[in-house]
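Missing here is one protein chain; the remaining ones are kept as they sit in the complex.
In order of appearance the chains are A, B and C, and numbering begins at 1 in each one.
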Amino acid sequence: MPIPAPNLYPSFNIVRLSHVELTVTDLAASRAFYVDTLGLQVTGEEDGRLYLRAMEERNHHCLVLREGDKAVADALAFKVYDEQGLDMAEKFFKDKGLPVEWIERPFQGRTFVTRDPHGIPLEFYTRMDRLPPIHQQYKLYNGVKPLRIDHFNCFSPNVDESVAFYSELGFRVTEYTEDEVSKHLWAAWMHRKGGVHDMAFTNGLGPRLHHVAFWVPTPLNIVDLLDLMATTGYVGNIERGPGRHGISNAFFLYVRDPDLHRIEIYCSDYLTVDPDHEPIKWDLKDPQRQTLWGAPAPRSWFEEGTLFKGVEPQESQLAAQPIVAP
Amino acid sequence: MPIPAPNLYPSFNIVRLSHVELTVTDLAASRAFYVDTLGLQVTGEEDGRLYLRAMEERNHHCLVLREGDKAVADALAFKVYDEQGLDMAEKFFKDKGLPVEWIERPFQGRTFVTRDPHGIPLEFYTRMDRLPPIHQQYKLYNGVKPLRIDHFNCFSPNVDESVAFYSELGFRVTEYTEDEVSKHLWAAWMHRKGGVHDMAFTNGLGPRLHHVAFWVPTPLNIVDLLDLMATTGYVGNIERGPGRHGISNAFFLYVRDPDLHRIEIYCSDYLTVDPDHEPIKWDLKDPQRQTLWGAPAPRSWFEEGTLFKGVEPQESQLAAQPIVAP
Amino acid sequence: MPIPAPNLYPSFNIVRLSHVELTVTDLAASRAFYVDTLGLQVTGEEDGRLYLRAMEERNHHCLVLREGDKAVADALAFKVYDEQGLDMAEKFFKDKGLPVEWIERPFQGRTFVTRDPHGIPLEFYTRMDRLPPIHQQYKLYNGVKPLRIDHFNCFSPNVDESVAFYSELGFRVTEYTEDEVSKHLWAAWMHRKGGVHDMAFTNGLGPRLHHVAFWVPTPLNIVDLLDLMATTGYVGNIERGPGRHGISNAFFLYVRDPDLHRIEIYCSDYLTVDPDHEPIKWDLKDPQRQTLWGAPAPRSWFEEGTLFKGVEPQESQLAAQPIVAP
Partner (left out) sequence: MPIPAPNLYPSFNIVRLSHVELTVTDLAASRAFYVDTLGLQVTGEEDGRLYLRAMEERNHHCLVLREGDKAVADALAFKVYDEQGLDMAEKFFKDKGLPVEWIERPFQGRTFVTRDPHGIPLEFYTRMDRLPPIHQQYKLYNGVKPLRIDHFNCFSPNVDESVAFYSELGFRVTEYTEDEVSKHLWAAWMHRKGGVHDMAFTNGLGPRLHHVAFWVPTPLNIVDLLDLMATTGYVGNIERGPGRHGISNAFFLYVRDPDLHRIEIYCSDYLTVDPDHEPIKWDLKDPQRQTLWGAPAPRSWFEEGTLFKGVEPQESQLAAQPIVAP
């Protein structure tokens, strides 16, 4: 099944991924991980929630941590270009028969939540409180020196369907993996903001959140984080990497937070703003797709993920299997 | 004079800066500089022109070198999102009373040239030949490992006017320098593609091209280029840097090609796609604006630039002066 | 068994490890690997041998490649401080009942070969031809930008014995791994030149050469090599890494040459010249000893090695086993 042609004229303009709220079971432990170890900055703390931003961000937050009984993810939030677009977005989801609920979110303007056809909870808004820049307050840089949230990656029970739906929303495929036998998509990377991805899908029991990614300046920041985690009690939280993905060419590291939410730290993205930017196709059987340098990913990386709040995942029907480390 | 509010709804969509043709007086010498030293890749050679691209680019070229008697710059080229937009762009310039000429360019689709109100020659097109990706052909990486063209910077005799005009075109100011006395703009950085700039203006005898910039992965690539240039006969071509600009937070190096065309090599950009992204204001008297680490720029950097083909520059009327190295 | 006190007053002064000759089965293939990929510089080619040096070395060579039927290693060569010391070294080995043979080596002064108690062939000399510096000829830097040979690492059937013998020669233990059950040494790192090691021993079928190591400037050079190897047909030659050893704190990569000789590329050594420098002890059961970041080494890394020419290895009697990747 060929990937759909990009929708160059969506009815509203999604600027970029914006933020997500993760429920964690011990907020103090999560703070130690995200703030003291990764280096995200606290921008608010109220109602049992910790609001965080990365170093170059001016939006009030890109990550919200809420203490709760079960480690789940709430809606994946996207910023819409303008208020008219937000109304067009409402119409789009309603026309699809998907539920739309306007809600109040602290630090944000008009906001609604909905879901995609597989059930991934989505949130759309236009305005969030803006904070003064801190990217030149170098005294604050810490941990891996995270610069910005970069993308969400989700397990999908049917990547073909996911790509078709998000293509309509104006997301464009930059790279994808096809199962050469069935001709179905195994995985796809889709962007709005001009990099390799704002949203990616991988075949598997889904929908589940595979990871949230943060962009850092250089591979040496990732080496620094590895050294720090390895000597502060987090060695078991290092899941995969460092390495370079064939797909996206990213230098990457995957770590797990204290609740096993998965965080990717990466750098080495490329620019994809050209409307005629051609997607790159990878074969599921090519191990360099996963890691350019040849090492396969551990099984946990293919199997484990975060449930979305109140969403029951379903099995994929795709028989193909990735190459897993022995 | 306050900077204009960004035009969030321009009548056509300029995707990004695209390319420029520089006339050089010795093509072999320029090839040694751009290809063998900086590491740009040759994608075509015909009619006395050398076509070059950077490592992650799929557009056929970002730089064209043409041998001629006088070292000048031709039109600054921008990619328009679609053919309809190209027609809207034609209308925009004609409505301003600016000359529009449709021309043939090798490797490109429909293309017209025009000029801005100060006379900067501009080129607009939608389609250029696309080449297969080479960003993972690491054997080809060389010199400073340039990844992509990033921006143009021009001297303007009236930065207020330049900013007003490019704002109408949909460029948005990310950072700017104001003369606190006269309240006029001294310099401004404006983007389309989501980074700090596609186009920047600095007060001075203009219009002239101040520099063309290329984006590289890390500061260490710039250190490598300095070592290479310093030991291959190019030590005199190193003009300024390495350093970090206060403005844009870029880690930078300025070098001069054999005809004194100025090239900036830099990294450490940040994302600016939010429609409510706030410009950062700098005071002309703040030396950290120029170099965060305190060292002022040499006089040549403020005074020398490349003439545009057939365009006579005019003096700026702004009395303010930057801080120059003694 | 405690490690022996360092012999602070050896009867002769071994300055550092110097070079080794590897027999390879296809000299052209090895040249492609060592010269075109790793970036070693050719300093001589005669009698079917290729002589190589790293970028900061002035000694004529640190590696000799000789074409032959079987991929073996010849003597491990060490530089002795002066000619008197060379004579004292001869006496030392003769007094131990070990065979000493004075031989002719191209580009070297007086040289003898002998062997250690387990049969590792050793070579000692004082003078080698010196070449002009090239460390500032940055045009020549290539591949991983190897700066110097750093150490040899050998499998030993009895590390306790190896350490005792090399301690007499004045090598000093900087770090070591002990089997906490048997109290025998599992591995030891020993130096002469002031870094973590010139010579290391690991328990196993031996004597065999485990690897030859080269020192590079930063982890980014290792990332560059991985990218290059992964895209030039050498992805299967990447064996382990990148990672950081707990022991020695080195950022490392292990690659195999076309004949499976193992090469370590590493950086991040530390200074060990103090005569009272205390060895660091590691527990065989501590996985961070191997990789600070937690990932165990592949089985091949523990089992495979290069035979020394004409030397039959013997099994170790140590029952302890390292932690191996599943």
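The working rule: a residue touches a chain if its C-beta (ideal position, glycine included) is under 8 Å from a C-beta of that chain, and two chains touch if they have at least 3 such contacts.
Keep in mind that what you see is a predicted model, and the values were worked out from it rather than measured.
In the complete complex, the hidden chain is touched by one of C:N59, C:Q108 or C:T177, namely C:N59. Summary of contacts with the chain left out: across B:L27, B:V223 or B:V311, the touching residue is B:V223. For chain C, the residues touching the absent chain in the complete assembly are 8, 15-16, 56, 58-59, 79, 81-82, 127, 130, 133, 135-136, 147-148, 193-194, 217-220, 246, 249, 268, 270-271, 273-278, 280, 292. Those residues of chain B that touch the chain absent from the view are 218-220, 223, 226-227, 229-231, 235-236, 238, 242, 244, 251, 288, 292-295, 325-326.
Taking the complete complex into account, residues 136-139, 141, 218, 220, 224, 227-228, 230-232 of chain A touch the chain not shown.
Everything below uses one rule, namely that only the chains that are shown with their structure count from here on.
Distance from the chain B centre to the chain C centre is 50 Å, each centre being the mean of its Cα atoms. Look at where the CA atoms of chain A average out and do the same for chain C: the two points lie 44 Å apart. Centre to centre, using the average C-alpha position, chain A and chain B are separated by 32 Å.
Shown for chain C are the residues that touch two or more other chains, namely 218, 220, 227, 230-231.
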